[in-house]
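Have a look at this one before I ask anything.
Note that this complex is displayed minus one protein chain, with the remaining chains in position.
A and B are the chain letters, set down in written order, and residue numbers restart from 1 in every chain.
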Amino acid sequence: MTYSLEQLAELTDSLFSGDKNTQINSVAPIDEAKEGQISFVNNPKYISKLSDSKASVVILNSTLAEAYTGNALINDDPYLIFARVLSILYAESETLAGIHKSAHIADSAKIDPSSNIEANVVIEDGVIIEKNVSIGAGSYIGKGTILASGVRLYPNVTLYKDTHVNRNSIIHSGAVIGADGFGFAPTPEKKWFKIPQVGNVIIGKEVEIGAGTTIDRATLGTTRICDGVKLDDQVHIGHNVNVDEHTVIAAGTLIAGSSSVGKRCQIGGAVAISGHLTVSDDVIVTGKSMVIKSIKTAGVYSSGIAADENKKWRKNAARFRHLDELAKKVSTLDKKLNEI
Amino acid sequence: MTYSLEQLAELTDSLFSGDKNTQINSVAPIDEAKEGQISFVNNPKYISKLSDSKASVVILNSTLAEAYTGNALINDDPYLIFARVLSILYAESETLAGIHKSAHIADSAKIDPSSNIEANVVIEDGVIIEKNVSIGAGSYIGKGTILASGVRLYPNVTLYKDTHVNRNSIIHSGAVIGADGFGFAPTPEKKWFKIPQVGNVIIGKEVEIGAGTTIDRATLGTTRICDGVKLDDQVHIGHNVNVDEHTVIAAGTLIAGSSSVGKRCQIGGAVAISGHLTVSDDVIVTGKSMVIKSIKTAGVYSSGIAADENKKWRKNAARFRHLDELAKKVSTLDKKLNEI
Partner (left out) sequence: MTYSLEQLAELTDSLFSGDKNTQINSVAPIDEAKEGQISFVNNPKYISKLSDSKASVVILNSTLAEAYTGNALINDDPYLIFARVLSILYAESETLAGIHKSAHIADSAKIDPSSNIEANVVIEDGVIIEKNVSIGAGSYIGKGTILASGVRLYPNVTLYKDTHVNRNSIIHSGAVIGADGFGFAPTPEKKWFKIPQVGNVIIGKEVEIGAGTTIDRATLGTTRICDGVKLDDQVHIGHNVNVDEHTVIAAGTLIAGSSSVGKRCQIGGAVAISGHLTVSDDVIVTGKSMVIKSIKTAGVYSSGIAADENKKWRKNAARFRHLDELAKKVSTLDKKLNEI
């Protein structure tokens, strides 16, 4: 689709400067953009690229726009407007409603005729599928699952029984929602007795779940991913976890059973959060951190040691193994010195 | 199903106190339980919740039971009895035997008529499926694979050729068993020549394998997951690894090629164990640890730094990069002081 600068300004509640009839059909990075393309500059370090850019329009904040003589779409949140322009220019054509002839659908399932069910999808007893749901090829929808209107599952998603997915949530391929939590009771013979996992998973509205992510069902009750949460690929959410509204979690992060993470948190990738902890609202945890006690105050938290030359690392890591002794030695030295 | 207190006591080899005819139909946490529900208290810190609970029956050890005036199911392992009561009250209705019409089954495969094969399952040549096996929709069973009696695969499991899964083991969705091990020989041109992976994977009895877990086939010989082992979601087991009996491994843990882990170990989540190591029996490794040498003695092992306020972490982590110099400086100070 092609839009004029004036149209884009109107659709994104933005101002503009330059030729209102400039035609835009796609988006590109500032240093790759050509005629007919729109770009954006947000990070001050890219301002130098502005004068050389061949973009027909640049999204800028009002300060930058003042100094710019080309066509500009002006908004004080250029990054958000960039996202909105992308969603306008690249709006997906609506998928046609219909049930592929190879889909296997239980007689008791209720499916709104506006939904799109692709090849080889399996839908079990008692499933409810509301309006405009799209289910990718090969996905499996277990008994009693509810997919609210606008939900989109990409191909090869697996939902175990009794999962609820609320409005407009997106689940990517390979994700598994509702598998058994990891619960075993030790027996006197030092074996493990499986604790039946009889709870479920509820996913809120406008949630996005990345490829290969696993969210386990609760032992009793519900594992809950609240409205607006965004999970990247290969995230793992243990049984009975609660992730509160508008929290984002990057790839490969693991949250162990029964922990809860507050609202509007930003959890980096490769983080591990132990079980039975509470992370409060508005907490940022940087990538690869190890969270082994509750975090009770908003703020930024970190752990981990940055990679160093192997030779230096070996020496420092070897010293770490004797850090307690080193600290004691320093205390002793301190005492001795004070005695002198 | 509903059971009386007396029946539950009999079925779990437990004692009871109170009204033997109390009817129980489900399980709930101690502070959520209502009439008709059974709960349990194991952790002393929840004892205070006992008096307020509306649970019809509470599972308690004999000491706690003495002080309790309500209905109690009495056993000195309340957590195990809780698991057993769950498995009694929530026993799954048996799945009906049968092969879904959309399953594709090679002529040479042998399938016991008591098995349940769901939609779109693909079963290749020479596969043997014993009694009461259940294979979820969309699963793929490669050539020559053997599934022993009682094995359950959830939907969308992939088993490469020649995998053996022994009695009553459970494999969750998205798991991939028997993919090629990661083996490449460097060539003189600094490229990588693929080493054919011609071994297989053997999984013992009563094993459970979590969603999205990957277990690679051996280069030569067998990658082996022994009886009673429980693997959580997104675990990775490299080629030629051996995980011995009744070991449990939490989510996201990686074991590199040719390592072996002993019996009854408990490996936390997000642990990485390097290749060609041996971890002996009865070892506990806490979450996110980095195991880069063999562990030869039973005990608890740990590594990692807990997350701290970012500001403090930055300072400490910067010092870590000079820890060796710091230790040397302390030695110098020590010498100087001794000279004084």
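Rule of thumb we're sticking to: contacts are C-beta pairs under 8 Å (C-beta built on N, C-alpha and C of every residue); 3 or more make two chains touch, one makes a residue touch a chain.
Small disclaimer: the values here were computed from a predicted structure and weren't measured.
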Touch criterion as defined above, residue of A:18, A:178 or A:228 at the omitted chain: A:228
Of the residues B:129, B:146, B:209 or B:256, which one touches the chain left out of the display? B:256
Pick out the residues on chain B that sit against the missing chain. 102, 104, 120, 122, 138, 140, 142, 156, 158, 160, 174, 176, 179-180, 182-188, 190-196, 198, 212, 214, 216, 220-221, 234, 236, 238, 252, 254, 256, 272, 274, 284-286, 289-293, 295, 299-306, 308, 312, 315-316, 318-320, 322-323, 326, 329-330, 333, 336-337, 340
What is the set of chain A residues that contact the non-displayed chain in the whole complex? 27-29, 32, 77, 79-80, 82-84, 86-87, 90, 100, 102, 118-120, 136-138, 154-156, 170, 172-174, 206, 208, 210-212, 228, 230, 232-234, 246, 248, 250-252, 264, 269-270, 287-288, 304-311, 313-314, 317, 320-324, 326-327, 330, 333-334, 337, 340
